[in-house]
Structure formats: C-alpha cells, structure tokens
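In what follows, a structure is listed as structure tokens, so that the remarks can point back to it.
As you look at this complex, bear in mind that one protein chain is not there, while each of the others sits in place.
Chain naming follows the written order as A, B and C, and within any one chain the residues start at number 1.
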Amino acid sequence: MTSKFFAIIAGVGAGTGRSVALRFAKSYPVVLLARNPQSYSDIVSEITSSGGQALGISADTSDADSLASAFKTIKDELKDQHLAAAIYNVGSGFAVKPFLDFTPSDLEASLSSNARGLFNFAQQTLPLLLSSVSASPPHPPSLIVTGATASVRGSPRFATFAAGKFAARALTQSLAREFGPQGVHVAHVIVDGVIDIPRTKQWEANGGVEDGKINSDAIAESYWHLHTQHRSAFTQELDLRPYVEKF
Amino acid sequence: MTSKFFAIIAGVGAGTGRSVALRFAKSYPVVLLARNPQSYSDIVSEITSSGGQALGISADTSDADSLASAFKTIKDELKDQHLAAAIYNVGSGFAVKPFLDFTPSDLEASLSSNARGLFNFAQQTLPLLLSSVSASPPHPPSLIVTGATASVRGSPRFATFAAGKFAARALTQSLAREFGPQGVHVAHVIVDGVIDIPRTKQWEANGGVEDGKINSDAIAESYWHLHTQHRSAFTQELDLRPYVEKF
Amino acid sequence: MTSKFFAIIAGVGAGTGRSVALRFAKSYPVVLLARNPQSYSDIVSEITSSGGQALGISADTSDADSLASAFKTIKDELKDQHLAAAIYNVGSGFAVKPFLDFTPSDLEASLSSNARGLFNFAQQTLPLLLSSVSASPPHPPSLIVTGATASVRGSPRFATFAAGKFAARALTQSLAREFGPQGVHVAHVIVDGVIDIPRTKQWEANGGVEDGKINSDAIAESYWHLHTQHRSAFTQELDLRPYVEKF
Partner (left out) sequence: MTSKFFAIIAGVGAGTGRSVALRFAKSYPVVLLARNPQSYSDIVSEITSSGGQALGISADTSDADSLASAFKTIKDELKDQHLAAAIYNVGSGFAVKPFLDFTPSDLEASLSSNARGLFNFAQQTLPLLLSSVSASPPHPPSLIVTGATASVRGSPRFATFAAGKFAARALTQSLAREFGPQGVHVAHVIVDGVIDIPRTKQWEANGGVEDGKINSDAIAESYWHLHTQHRSAFTQELDLRPYVEKF
C-alpha cells in the first residue's frame, strides 16, 4: 500500500460495514477488522478486484490485547501512512426479550461490543488520528461511530441493547468534546430503521414499501460526508431513517 | 429559465443564505427571497455571471399575503418547472438581554421570522414539493430549515430568540413526520457557532483561532448533502459547529 | 386577605388549574386568572366555602395591557403580601389537522396562549417573585409552567400546537437559568397524557383502563412538591404520565 493515508473499518460484513468500506476505498486503502475472516474476505476481494487496496485483519475489538495485536500488524503493514478515518461499526446481534428473561451474559454481550469494543478501538485509533492532524490530510481525521434507535431510546424488551448503545453514545460525545479541539472529528450516527441486507430480507418493515429499509450505500454516503466536513462545521450527531419510518 | 427543477432560498444575504444559493445554483436555477433587493441583488449577479440562473424576489415571509404574492410570481416565471428544494434561512437579528428588559415586540420579532415565516413558507412550498415527488426529481424534494443553538437550549438572556427557534424546530419535526412518508425530506440544521461573515469580523469566537467561526460554504455543503440523501436514509436533524466550539 | 404570601394561578377551569388552585389554597390565598368569570367563579366558591381565600380576576394573558390591568388590581388587593408561587396553566384548545389545512390563525392561537401569554405573565410575576426572595418565604418563590407531550415532540398534525408548546419550554428554560441564581425556582412540567376531566370523559385513552387518564389532583401534588423543593435541589423539568401511557 502506497497512499499516504488510510482508513480502518471495524465491524464489516453485510450492510453498513461493507458499504462504508467500499465507499472509503474509493479514496483510501482500507483496513477491515472483523472477528472472522469470512466477514471481510469477500469485501477485500471486491475492493482489490476493482483496483482498490484492502487489508483484512481478524480481531475482537472487545479484547484489548487482540485489538492491540491487530494494530501492531496495521502499523507494520502501513508504516509511513497516516490514519485518515476510523469507523466503529461493530454490532453484536442483540436479544429482544422481557427484562426478567435476560441473563447477565446478554448484558455483557451488549456492553462488550458497544462500549468496551469502542473504548479499545478509540484508544488505538485516536493517537493515530491525532498524529494525522499535522500530516496535511485531505479532510480532518475522523472517528465515526454507528449508533441505533436504541442509542437514544430505551424501549421495552431492549434493555441490554440500549444499555450498550447509550454507553457508546456517551463515549462518542466525550471524545468529540475532548478531541474536536485537537482537530479530530468524532461523530455519532443514529441508524433508525432496518437495514436492507440478506439477513433482513424477510423482515417486515414499513409495510414492505419500496425503500422502507435503509440502503447501506446511502448510510455510507453520509459517513463520507461527515468525513469530508470542514473543521469549522463538524456534525457531532445525525440520524438516518427511511422516509416512511415512524419516529 | 429552462431547467426542469429549481430551488428557493428564503433569507439570503451574507453567510448561509448566500452560500446555499451559490451551492444549489450549481445544479438548479434558484429563486432568492429577501425583504430587500439589496440582500439578493449581488448574489443574483454573482450566480448569473458564472453561468447560473437566479431570480430575486422581495417578500416578507412573516406576511402571508406578501409571500403568496411572491409565489404567484414564482409560478408565473417558472411554470412547467418543479420545486426541488426549499431552504428556510430567514433570521431576524435577535436581542440578547435580561428577560425583564425585553418588550413584547422583541418576542414578536422572533416569532415572526422564525415561526410565522416558516409556517407561511412551508404552506407555500410543501404543495409544490409534493407535486415534484412524481416528477422524477434527481433527489427527493427537500425542505431544509436553519436552526441555531437556541433551537435546543434556552440560554439566559436569549428567551425571545429561543422561543422562536424552538417553535421553528417543532414545526420542522411535525412536517418531517407528516411529509416524509409522502416523499418530501424535511430537515433541520442546528448551527451552533458564530458564522464567519463581515458582520461578525470583530466578534471574538473561540479565542480567535483559525476556523473558530463557521465557514458558510461548509454549511452549504451539508445542506446539499441533506438534499441529495436517498429516501431510505433521510436525516431529520444534524448539528454544525467549529471543531473548537464548546458544547 | 391577611396572609403574608399568596399564589397566582393563570388558566383555571376543570382539570389542572382547578386542582392546583385547591392545592395551593391549603397554604396560601390564591388569585385565579381566566378570561371568563365562569372559569373561576365555582373554584373561588369552593375554596372560600372550605375556609380558604380566593380572588378571581378576568384577564387575557396574551394581551399585555389586559394582564397589566389585572396585576394592578392584584397589587391593590394584596398590598403588603408577597407572591410565593405563580402557575402558568393557560391552554387554548388546539387544532389537530394536516398541516396544509392549518390557517395562520391556528398558529397565532397557539403562539398567543403558550408563548405570548407566558411571556406577559412572566414579566408581571418575576419582579414580584424576586422581591419575595428576601421576605423569608416558607419555600423558594416559584414559577411553574404546564407543558405537554407537544413541548418536546412535534407530532404529525400537531404542528401549531407544538410550535407554541416548544416556545413556552424555551422561555421556561431561559428563565430558569436567569432567575434560578436569584432564588426563584422556574420549573416546567410535561403532562404526557389525557387529563381526566368532564370534557375528556368520552375520550378513549389507554384502552379505558382504570387510571389511564391523569388525575389532575395528582398533577397538583407534583406542582406543590416542586414549589416546596429546597433551593439546593431544584427540579427544572419533570414529566407526568399514566402508568399505562406509551412513550
């Protein structure tokens, strides 16, 4: 990889992660992180076969050591390059059930992927993003975090998922306020709707109307817009939802 | 004017209105509304001299009759064209003072430009935007409204300004929920910072650091992004602030 | 009237206004403001017949002159007494309809009763509340404002009502931040549900379950609690809703 800047996307697979990877790969080499190679291998192929550069690395963001090891590899592989954008899009599946049916491990799963994983990812990427500020990046170095309806609303039967998502939003706000003045753009995106991916094909959403589920390429366009915002006009948070979504 | 689609910007002058007009004029003929011709005449010249199309019309949005008359002119001038985007950026100046020093006319001024004016503008533009939905527009027809810090926070000494700005945000939310499902994108932008215009040159903002005031062209880029969002991923609200702004 | 302190409730009739008047009349003489005597005359009788003191005055809060005249009467009638609490509970009825069916007068009605009326009422009562701070009141002098679901949510078909209610919330926040440090407690109450009054008897709410509509005496207890809070622990905003209400 020879470009001066690169991007990292944690949490790829179908949907947002893949679309964001493809979008950012138009401008940067991209590093894709996922727990299992099968989550990123097809995307790596897709990017490289169309002339982009992509590197997949297996890592568990909720495990500080696993992530540190992945970043050691990244620094080795991309030495002399600067981190332009870091996207945190890790999502565990989540359980939806009456509160008294949840177990402590349901809560742990949500806290791990949403809070602990973001914490670790931010600790690894922010030093790199900070050092990019002075490297004449084309756009302000950015950390963008994927949120959900549950980031701002504790719905019944969503207690554990909301706990993790609220926590991630808290981290993101705090990071925005600390690192914004240092030139790093930290943004949070509330994805409020069902994303149109193979796994959700059978899901009923908005009565089955056209575009009633979110096109993940459209999400990626907004991430790219966030990344390219001028530092005098940073967005800290925006929502994304289908035109027919109730909210 | 011969393009099939056009845009209307209400509230032009230095800053956001001018930048948005220039940005949208790259793709559409634009109609500029302001109370006084001196607010729009230079912008019209600037657009037309660079090959764009612009029409300035004097109107007071807070006066339903005045606005209706302006829209009659618009329909005459742009018949057979469809409204692609309507931007409401009308700002009265606003008074900042201890509450007991405000007079009822301070309140009226804020309610007029923020609530009443937006109400009238929405009543004129929404029928046009709705009828554009089926005209194969390049992007979903959009109504975008300029908010401020005072849209979400009633600060001391800002009682009247906040009253008007909160009211405008309420209208925008209600319109988004009613007209989104009909294909019209209604968005609200919270501009949280001082805009870098001639009038604010002497204002101290963020210690005078570079880009500590908002570049209005950067605002315009985000408005354009909102306008071009896919209907499966509409943003209802985003904030814009300098990287160094306290929030 | 001989007590050293008194309370004013603007907007009485069935429901919250009446219940608040009765609750505060247990501790203070109360002044009741309404546009028409029939709104307050029964409540005055109810209070006086049970040993309390009440004075009804006809006034339109949205008309600064009308309200000033009422306060002139109040100062004459209650000279040497101090204002302990001022409650703003004025509600116009409100229209619920598609946005394009609203007329400018629908918007004006909401702005008048919610924003303009509160502005005028606050301008009349805050000087009195401020002067009570040093008069050894039993509780911090209080201005309490009745809000609604529409104070924090612009629902479809509620555009004009929400505009007024958002504006009132803005005013209240601004007043809390300005007058709190001077010892006056300004609080906003979000009443999120149907109140159980004769007018709503036939309304379906929460499937008709017991206590699915709000008991206005319960609202009054929370207003009284707000009034009696220690100045080291003021609540600026709370919500009130039936246990079965969706939110």
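Assume contacts are C-beta pairs under 8 Å (C-beta built on N, C-alpha and C of every residue); 3 or more make two chains touch, one makes a residue touch a chain.
All figures in this text were calculated on a predicted structure; none of them were measured in a lab.
Student: Of the residues C:D63, C:E77 or C:E221, I need the one that contacts the missing chain.
Tutor: Here the residue in touch with the unshown chain is C:E221.
Student: If the hidden chain were put back, which residues of chain A would touch it?
Tutor: Chain A touches the missing chain through residues 64, 98-100, 102, 104, 107, 111, 115-116, 119-120, 122-123, 126-127, 150, 153-160, 162-179.
Student: What does the interface between chain C and the hidden chain look like in terms of residue numbers?
Tutor: Within chain C, the residues that touch the unshown chain are 140, 177, 180-181, 183, 185, 193, 196, 211-215, 217-219, 221-222, 225, 228-247.
Simple rule for what comes next: only the chains that are shown with their structure count from here on.
Student: Please classify the inter-chain touch graph. Allowed labels: line, ring, star, complete, other.
Tutor: If you draw each chain as a dot and join those that touch, you get an open line.
Student: Using the average of all C-alpha atoms in each chain as its centre, how far is it in Å between chain A and chain C?
Tutor: 46
Student: Averaging over Cα atoms per chain, report the distance between chain B and chain C in Å.
Tutor: Distance between chain centres, rounded to whole Å: 34 Å.
Student: Compute the distance, rounded to whole Å, between the mean C-alpha positions of chain A and chain B.
Tutor: Measuring from centre to centre gives 31 Å for this pair.
Student: Going through chain A residue by residue, note those that touch at least 2 other chains and give them in order.
Tutor: Counting only residues that touch two or more other chains, chain A contributes none.
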